[in-house]
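Here the complex is missing a single protein chain, while all its other protein chains stay put.
Chain nomenclature is as follows: A and B, assigned in order of appearance, with residue numbering initiated at 1 for each chain independently.
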Amino acid sequence: MDRQPNGMITLLTDFGLSDPYVGIMKGAIKRYHPRAEIIDLCHAVPAQNVEIGAFFLASAVGQFSPGTVHLAVVDPGVGMDRRMLVIYCQDCLWVGPDNGVLEGVLPADDRPSEVRCVDIDGLGLPVPSNTFHGRDLFAPVAAMISRGQYGFRALGPRIEDPVRGRSIKELGLRVLCADGFGNLITGITAREVSELGITAIEVAGLRVPLCSAYGEVEVGTALAVLNSYGLVEIAINGGNAASSLGVSDGDLLEVVTEEES
Amino acid sequence: MDRQPNGMITLLTDFGLSDPYVGIMKGAIKRYHPRAEIIDLCHAVPAQNVEIGAFFLASAVGQFSPGTVHLAVVDPGVGMDRRMLVIYCQDCLWVGPDNGVLEGVLPADDRPSEVRCVDIDGLGLPVPSNTFHGRDLFAPVAAMISRGQYGFRALGPRIEDPVRGRSIKELGLRVLCADGFGNLITGITAREVSELGITAIEVAGLRVPLCSAYGEVEVGTALAVLNSYGLVEIAINGGNAASSLGVSDGDLLEVVTEEES
Partner (left out) sequence: MDRQPNGMITLLTDFGLSDPYVGIMKGAIKRYHPRAEIIDLCHAVPAQNVEIGAFFLASAVGQFSPGTVHLAVVDPGVGMDRRMLVIYCQDCLWVGPDNGVLEGVLPADDRPSEVRCVDIDGLGLPVPSNTFHGRDLFAPVAAMISRGQYGFRALGPRIEDPVRGRSIKELGLRVLCADGFGNLITGITAREVSELGITAIEVAGLRVPLCSAYGEVEVGTALAVLNSYGLVEIAINGGNAASSLGVSDGDLLEVVTEEES
């Protein structure tokens, strides 16, 4: 638990890029930590969608250098009394509101993790607005952590009861979301594929074979593939599965196993 | 007026992100100032919309470290003979075309500000294209300023007649714009709220109460709130006011004060 911050801060928000909000948040980070290096993880979480936020944040696990501070601001409770959390796990520090958005980064096994509730009053920040804690609280806190101004334990008391989000396992056999290519992300993991012997997925009345790469089927043909998240996705080689199949978030799936096929 | 540039340059444009224009402009900045640190303020100003550009640029006042160079390229007059301005005020340097886009950063009170017209011919830049001064003139000038290659006074003569844009005060009781969340930004300031005793806003036939935070009303309910710009906005808790209320830029508002309510 002595990992030092490395000066890198990633940002995940539902702010979009049509307003100056992300830019202003970066200005706040740089005021508190002028040498911080900021990387946009993504700003296209659907507005107030904590579940997709948690999924996107979890996609950063293992992808950034140890000591990176990952800040997630998907915060429908802004201005109310929800807590601000900092988690140490997966060699990184994760900062966000206590609403489940940090859910996905907690290790499922017994690897170490520690959750602390940030003692905001103790940090001496100016009085925040009631609508933009990303700028007024989260950015300064992430910056101060990344700068090493406060050690992890000095940020506030350890807690054991963070708000739990719905984990991807509880999604069941449904489409989680479509990505920008129209690929349909599911919650089916690589482990389940091998343990259950999954050979195909049924969606929208269509049975699509589990392949190793998009190019294994003809252009225009649907397939399932283990994607870079380690999850099964349904795609159309060279096409857009979401629009072509008319499938969207939450639609039901079925799995076909070796025995059945 | 001796504030040194800090090496940070923010960019505000109407270029969008669907083309390489922003990336190319950054390449130009880095050629003239290899150690510049570039932060995107926003690139989603509606095409050629100087008024929204001025509003977005003003949102950066006070949000970045002193010495930041803020470059705004919303430039419908590109290739014609409009001037290029540099303003020193609010502890920062502001660069843009002389068309009103810099309007919002000039202090309303008597805090110091100084406007200079950049003597482009004196800077020895290559002949520019007629369509992309962001790349050919603005980026190099912002880079040279940020690098300290030219002091503020050496950039060109002081002027007193910058083109004035329509200030947010002249907007009257109208919706300025909707942000990415569908929140409706108005020109009503915190000062007006307290001086007039505003307690609610009427929009689209609906009276919405002025609250302190989104979460003070039920999810799905409309409210007004002082936002992080210091302006009243109309929102729906957990929802999208612009689409739900069918309200858009320029639509009329009314204020309800303590006496009336």
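As a convention for this text, a residue touches a chain if its C-beta (ideal position, glycine included) is under 8 Å from a C-beta of that chain, and two chains touch if they have at least 3 such contacts.
Keep in mind that this is a model prediction, so the values were computed, not measured.
Touching the chain that is not shown, out of A:49, A:199, A:221 or A:240: A:240 (per the contact rule at the top). Within chain B, the residues in touch with the undisplayed chain are 15-24, 26-28, 30-31, 34, 38, 47-48, 76-80, 129-132, 135-136.
The omitted chain makes contact with chain A at the following residues, 6, 8, 10, 12, 17, 39-44, 56, 59-60, 63-65, 68, 179-182, 212-216, 225-228, 233, 238, 240.
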